[in-house]
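Only one protein chain is missing; all other protein chains are in place.
Coming up: chain A.
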Amino acid sequence: MAELQKETAVKQVYEPKAYKKNWITPKNFPYILIAPTVILFCLFTVYPVISSFIMSFQKSDGAGMAFVGLENYVRLFKDPLFLTALKNTFFILIIQVPIQLFLALILAAALNSKLVKMKAFFRISYFMPAITALVAYSIVFMIMLDENYGIINYFLSLLGMEKVGWLTSTTWSKVALMIAITWRWTGYNMVIYLAGLQNVSESLYEAASIDGAGRVRQFFYITIPQLRPIILFTFVLSTIGTLQLFDEPFILTEGGPNNSTLTISLYLYQNGFKYFDFGYASAIAYVLVIMIAILSWIQMKVAGDQD
């Protein structure tokens, strides 16, 4: 009896009639597939983004929040600490991102050369920093950059240079931060460029060689123009990343000395989770959103107009 029931059950599944009765069809199936994403995304991204926008016009008032209009935003642009954070972030952005991307381009071009063997070894070595936790590498750099006993100052002393107060001087702390970020991301960008270079036709370089162009000229007149869309892509990504810089200054310098490495994200974190000033922190977050939107738009525009 049980045997028989099983048989009919199996039959039903494979009969076309049974398939038509099935409530899952190619029409509604995609909605079932995206349902978890949409629910989670609305709960944990869309709702917070809207809620944070509303909060940026509010202020803690006893137990609840009271509407204060643009007060938080006005306060931001009178707040010397916020302006310092803004300046620091842009300083790092303007100097570090071009250096890092240029370095990545040079390494990619060198590694793409026919003269070089063991390409896989180099590629893996350069990519390695990109897989480490920001917290872990920040700690290692903190130790290596110690002013008196750090290994980096030791190497500098071998070259006959003075000790550098990497984490104690207001100028050098910024440089230290930039060195750490460059270490972490150059190889990552290099691998992106290397992937792009595989699509550049070899004949371009050959033609240039015959015309007598040297390696440096080839780099500037062939490699860079050919990779332009990818360079733009990495520029936008690095810009977004730098504007959100948090882990490195949090661990390496805690924003110091004398706020010289205070970044926008770090200031946001301090206001939100040290002083629990949620309205003010939300206003900082929205200034960040607007800046990322504007900078990404400018970068796209600049690249688009040249085509």
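In this section, a residue touches a chain if its C-beta (ideal position, glycine included) is under 8 Å from a C-beta of that chain, and two chains touch if they have at least 3 such contacts; residues count from 1.
Criterion: contacts and distances are computed from a predicted model.
From the set "Protein-methionine-sulfoxide reductase catalytic subunit MsrP", "Dihydroorotase", "Carbohydrate ABC transporter permease" or "Na(+)/H(+) antiporter subunit D", the protein name that UniProt assigns to the chain left out of the figure is "Carbohydrate ABC transporter permease". Contact with the undisplayed chain is limited, among A:156, A:240 or A:303, to A:240. Contact with the chain not shown here comes from a single listed residue; of A:102, A:122 or A:219, that residue is A:122. Seen from chain A, the chain kept out of the figure touches residues 14-16, 19, 22, 24-27, 29-31, 33-34, 36-38, 40-41, 44-49, 51-52, 55, 106-107, 110-111, 113, 115-116, 122, 124-137, 139-144, 146, 148-151, 154, 183, 186-188, 191-192, 195-196, 215, 230, 233, 240, 243-244, 246-247, 250-251, 265, 268-269, 272-273, 278, 281-282, 285-286, 288-289, 292-293, 296.
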